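All remarks here apply to the structure that follows.
All protein chains but one are shown in place.
Take a look at chain A:
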Amino acid sequence: MERQLLARGALVGIVAGLVAFVFARVLAEPLIDRAVDYESARDDAQAALDRAAGLPVEHEHADIFSRGIQANLGIGVGVVLFGLAMGTLFAVAYAVCLGRVGGVRPRSLSLLLAAGGFVGVYLVPFLKYPANPPSIGHEDTIQQRSALYLVMVLVATFGLVVAAAVGQQLAPRLGTWNATVVTVLGYLVVIGVVMAVLPSTGELGANVREYGRHATETPQPLRDGGGRIVFPGFPADDMFAFRLYSVGAQLLLWTVLGVGFAPLAERVLRRGGAAPTAPVSVSAR
């Protein structure tokens, strides 16, 4: 049965990825193009400033893939593979939780796990280290930024697993409602502390040394020798729209996963001998 569940998860994951890809292609690609244009115009302005100041000018290296390939094929393959990976992990989690998480019905379990995936894998890490369009981020901090992001993903996801386990232990004593409230609050406190302790991207050593204290790595306006702005900072509206669409795409992806997997899993389980309307597990304790 685990193989059937895994296959369904992978399949729904691919479909979810395709839906998210269409969303990305229509809404996000124009923004990504604008960000790439901003970046090259900014680089040109920087080069002109450097030349005027008698500094050596960096040469651009040629792209391996054209923007056309990146913006159509590349983003499609990337988002669909991400969907496949999440669908597979989702099915693994589903198989493990089945019958072990109290009286949750097979369909509800699918929705709950999808919500957990969205919150743990994406939303909580996003709150600390939000998605950025191209041109934001310095090359010399990529290692730290990647490590910090993955730490956030691990803490947020693992925290949910712990919270679910603790909640189940508390439920018989406090009742489901109170146990849920206590567990959610505990999760928020732990995540809040981790977020407060981890540095923001602008506070990384390399950034403070080179650019001074800023909250993030968002490009600031370029100034000439006299302090006059000769090139604007990154457009705030583009940044907001990009992040909003990024959240939207993930919400869509996890919704398709949860809603799409539920009936398929139920069919697998029914064949496996469970009564379709009965909760999968026994909560008598």
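Note that in this section a residue touches a chain if its C-beta (ideal position, glycine included) is under 8 Å from a C-beta of that chain, and two chains touch if they have at least 3 such contacts; residues count from 1.
By our rule, contacts and distances are computed from a predicted model.
*Asks:* Looking at what's absent rather than what's present, what does UniProt name the missing chain, "Hydrogenase large subunit", "Membrane protein", "Putative cobalt transporter subunit CbtB" or "NADH-quinone oxidoreductase subunit NuoF"?
*Replies:* The correct option from "Hydrogenase large subunit", "Membrane protein", "Putative cobalt transporter subunit CbtB" or "NADH-quinone oxidoreductase subunit NuoF" is "Putative cobalt transporter subunit CbtB", the UniProt name of the unshown chain.
*Asks:* Please identify, in ascending order, the residues of chain A that touch the omitted chain?
*Replies:* For chain A, the residues touching the absent chain are 1-3, 6, 24, 28-29, 32, 63-65, 69-71, 73-79, 81-82, 84-86, 88-89, 91-92, 95-96, 98-100, 103, 106, 122, 125-126, 129-139, 142-143, 145-150, 201, 242, 245-246, 249-250, 269, 272-274, 278-285.
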